[in-house]
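Here is the structure we will look at.
With one protein chain removed, the remaining protein chains of the complex are shown where they sit.
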Amino acid sequence: MALSHDWRRVRAIAWKDLTTERRSKAGFNGVVALGVTILLLFGFAMGPDTQAIRDAAAGALWLAALFSAVLAFNRSYQVELEGGALDALLLYPGARWTIFAGKLLANLAFVGLMLVIVVLVGIVLFQVTVPPSWPLLVGVLALGATGICTLGTFYASMASRSRAREVLLPLLLFPMLVPALLASMQATKALLGGDLMHEADAWIKLLGAYDIIFLVATHLAFEHVIEA
Amino acid sequence: MTSSPIPWVPPKAGRWPWFGAFAILFLIAGQVLGIAGSAPDRDMGDLEKIIYVHVPAAWVMSVTFAVVMYFSLKYLWRRDERDDLAAAAAAEVGTLLNGLTLALGMIFAKPTWGVWWAWDARLTSTLVLFLIFIGYISLRGFVDDTERRAQWSAAVGILGAVNVGIVYMSVRWWRTLHQMQSSPATVDPSYVLPLRVNAFAFLFLMIYFVRRRYEALCLDRAAEHAAEAAALGGA
Partner (left out) sequence: MAQPTSELAIDATGVARRFGTRWVLRGVSMQVRAGEAVGLLGANGSGKSTLLRIFGTLLRPSAGAVQVFGHDVATAADRVRTMLGFLAHTPGLYDDLTARENLRFAAAMLGLEGAHDAAANAALDRVGLSHASDERVRGFSAGMERRLAVARMLLARPRLLLLDEPYSNLDADGIAMMSEIISGVVRGGGAAVVVLHELAPAAGILDRTVTLREGRI
């Protein structure tokens, strides 16, 4: 059954990525540490006035998440490039999009966990009061992380194999993420502030639409960029 | 591609230069109509007339990026490297028009609002678009292998073009939800004709520039193909 074969491939790749990442522990810890450091730096930039810091919390959180996630994306292809494992991966018969989906799932888990930790630290550092609508906030985090990881995993598949990969990935990725970041930041800010104007709703819808559009587009485009 | 390397003939200029000629004509007509033909705006005086170039530049910029998307899709469909070159030519011209739109917007902003930059929805989303296509051009600069460059550019170009509408929508929401100054949206009917004329002028200019750039890129590629034919045929 072709579909179950596809799904097995996706699962196998996600498992492989997460296991190799877990066994080389340095990666995850470093990324989380970087996220926290960036939060701290934002605190210095915005503060020391506590109200200013509180206002900046949503923006700081997402930027910290973004900059840390960029490290994760290039790493996810690094393991294939060292020692030529990418060739072996391409030699298995099967749909190319499954490779992308597997890596995306692994990155989602990685970035998701990092995001949770960074959020918890951010709540403390920025003296944020957790609103009663926090489940919705978790939803926003999930949707935002999905948008970032989808395009991040996609562009990293190219950037990691070209010259100047450290520059190319942010250069390609950040402008493309503007709608997702705007929506995530605004929705987060609104929810943290009690969402008196019911703004969050519209942003969440935009974020959802963005995620769906780019999930589809990247899966379709992946086979063209991975074989080149 | 499993086709034999037949002599690769670069495209001829043909009737395309007429677009350049018409562009100049329309540009002159547009400026005459705009500057001399219509009265200065009530509030902003003659400054408003920068709209005559700013708006058409923006319109044609969007058309150009649609052209990039078209040729990128066509390349992925047919794998004809000429489509890749056409997309690249269009992207370069589009980025140029984009930069022009931004510059004109800033020139308008300074006397009007007193600042070089206003976080206006259109200006901001135009800047984002500019960065997206700078990324496209940088990507092409960093990849040497022609097939890989074509494939990657096509994917990046298509994704970028898909994002255009979403970027604009999100930035506009960001602005309107926070109620800032409105952009000069309403246009006096007497402005319409010069705007239209200029729009066509820019359109013809874009077509002419894209075509010439495309021909230049094709000439480069033809030279490479000639070298390859020599290598295959010779010792």
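By letter and in written order, the chains are A and B; residue numbering begins at 1 in each of them.
In this section, a contact is a pair of C-beta atoms (placed from the backbone, for glycine too) under 8 Å apart; a residue touches a chain by one contact, two chains touch by 3 or more.
Keep in mind that this is a model prediction, so the values were computed, not measured.
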{"item": "Shown chains that the omitted chain touches within the full complex", "value": "A, B"}
{"item": "Subunit B residues that touch the omitted chain in the full complex", "value": "1-5, 144-147, 224, 227-228, 231-232"}
{"item": "Absent chain, residues of subunit A that touch it", "value": "5, 8-9, 11-13, 15-16, 19-20, 23-24, 79, 82-94"}
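The working rule: only the chains that are shown with their structure count from here on.
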{"item": "Centre-to-centre distance between subunit B and subunit A (centres being mean Cα positions), rounded to whole Å", "value": "31"}
{"item": "Footprint of subunit B on subunit A - complex, ascending", "value": "151, 154-155, 158, 162-164, 168, 171-172, 174-176, 178-179, 182-183, 186, 197, 199, 202-203, 206, 209-210, 213-214, 217-218, 221, 224-225, 227-228"}
{"item": "Of subunit B, residues touching subunit A in the complex", "value": "76, 128-129, 131-132, 134-135, 138-139, 142-143, 145, 147-148, 151-152, 154-156, 158-160, 162-163, 166-167, 169-171, 173-174, 177"}
